[in-house]
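Have a look at the structure that comes next, please.
Note that this complex is displayed minus one protein chain, with the remaining chains in position.
This part shows chain A:
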Amino acid sequence: MKRLINQRPGPVSTAALALLPFVVLALVYLLASDARLAENPNDKLLPSFTTLAESFVRLTSVPSQRTGEILLWQDTGASLRRLAQGVGISAAIGLILGVALGAIPLIRSGFAPFVAVLSLIPPMAVLPVLFIVFGLGEVSKVVLIIVGITPFIVRDLQQRVQELPRELIIKAQTLGANSWQIVLRVILPQVVPRLIDAVRLSLGTAWLFLISAEAIAATEGLGYRIFLVRRYLAMDVILPYVVWITILAYLTDFLLKQISRRAFPWYHNGEPGR
């Protein structure tokens, strides 16, 4: 018998092992839901899979009586728009500031401690300030995401720039590069795939801030809907929404990973399994 650390599953058992926790979770839910519904058929806390499926179909196909729009799509569009704007702007700021801080010692000395202090401000604590300054509309929600994830991206990218081997920067200088050319041709192309990594890592946090902002003040959005129907204990809406958000988050992450692999094959050459 090999040691436990040397036992590797084959392709079939890998898939089976990966599915196992999902099956167990579904089973536990099914048993618990059945037990509660047997006691009280009107129980709202753990709706049956049938109820959940019906409610999901209703959410994705039946237009709302008030607005005439299909709620799930409307909420998804609103949330994804905010998320894309917030994350996109954060990534742009992160790339520019991170490269500037990482590559230029004069800027680093001047601003790195400032960024370090800023990143310690709890974003939710300044949410009221954002509502006061930017109003209750779209801007404050996007800004909350930016405030929430930009410091992380900036500091991560600065770190990545500083981790580039010193030899490469020297080499570029011996090829006659000026500072701007070093940033443009040596540093930027090497940190863009690392920016994608940083964005993937911060997406979870971005969703957190998005849903928080929507829960507090919004008229549409995935987070808004969940917190709205909470009052009616509408688990048959909340649970499909949570699953849907999880799927969206997974797809975004998957998409970013694929883009990175396609666009930067050199960055992924050394990865295991390739």
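FYI, a residue touches a chain if its C-beta (ideal position, glycine included) is under 8 Å from a C-beta of that chain, and two chains touch if they have at least 3 such contacts; residues count from 1.
The rule is short, and it goes like this: contacts and distances are computed from a predicted model.
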Looking at UniProt, which of "Taurine-transporting ATPase", "Xanthine dehydrogenase family protein subunit M", "NH(3)-dependent NAD(+) synthetase" or "Ferrous iron transport protein B" names the chain we cannot see? "Taurine-transporting ATPase"
Selected from A:Q85, A:S119 or A:Q181 as touching the chain missing from the view: A:Q181
Which parts of chain A face the unshown chain closely enough to count as touching? 165, 167-168, 170-178, 180-181, 184-186, 189-190, 264-267, 269-270
